[in-house]
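The other protein chains are all here in position, but one chain of the complex has been omitted.
== chain A ==
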Amino acid sequence: MSLARLRLIRDPRESGDRVRHLRSAWKATSAFAAMALFLIGLLAPQLAAQQSLPPAPYAYRQLEDPAKEAEAQALMETLRCLTCQSQSIADSDAAMAGDMRHQVRTRIAAGETPEAIRAWLVERYGDYVSYAPVVSETTWPLFAVPLLLAAGAGAILWRRLRRAR
């Protein structure tokens, strides 16, 4: 049985019957293969079901106004996909990222500013959802340490130059 045919199985009960049939025919040698087929059969309808609802209207469709679309695109590139975590929602094909793009585009089209939309999401998911760096209680050392290091290096340089003269 080819994988392509297996993918056509939508009803898990049907795939279960096939598995039992395979087992009786091939006995122990086919047990492993049957198990794999059974698992694929089990998963196939679930994966298929995930795709069954069409993507949100503005998940893959750009806004008619190119200026607004550019604004939306810039914002989407700095928002984290929550189910994939290391991608932006502009990069991800996850259904939830599509729904987030839809939300961003419809809100931009309705006249909301990108920063208001970002603030709305941060209010729900924390700074984690945004890739745009912010100075906060926990992140200030990231900004302060380079300044301190540069100041230290400047002080050493100044002392050396003064001594050399």
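We take it that contacts are C-beta pairs under 8 Å (C-beta built on N, C-alpha and C of every residue); 3 or more make two chains touch, one makes a residue touch a chain; residues count from 1.
Simple rule for what comes next: contacts and distances are computed from a predicted model.
Its record in UniProt calls the unshown chain "DsbE family thiol:disulfide interchange protein", which is the match among "ABC transporter permease", "Aldehyde dehydrogenase family protein", "Branched-chain amino acid transport system substrate-binding protein" or "DsbE family thiol:disulfide interchange protein".
Among the residues A:E64, A:E123 or A:E137, only A:E123 touches the chain that is left out of the figure. Contact with the omitted chain, checked across A:A56, A:A90 or A:I108, is made by A:A56.
Seen from chain A, the chain kept out of the figure touches residues 46-47, 49-50, 52-53, 56, 82-83, 85, 95-96, 99-100, 102-103, 121-126, 128-129.
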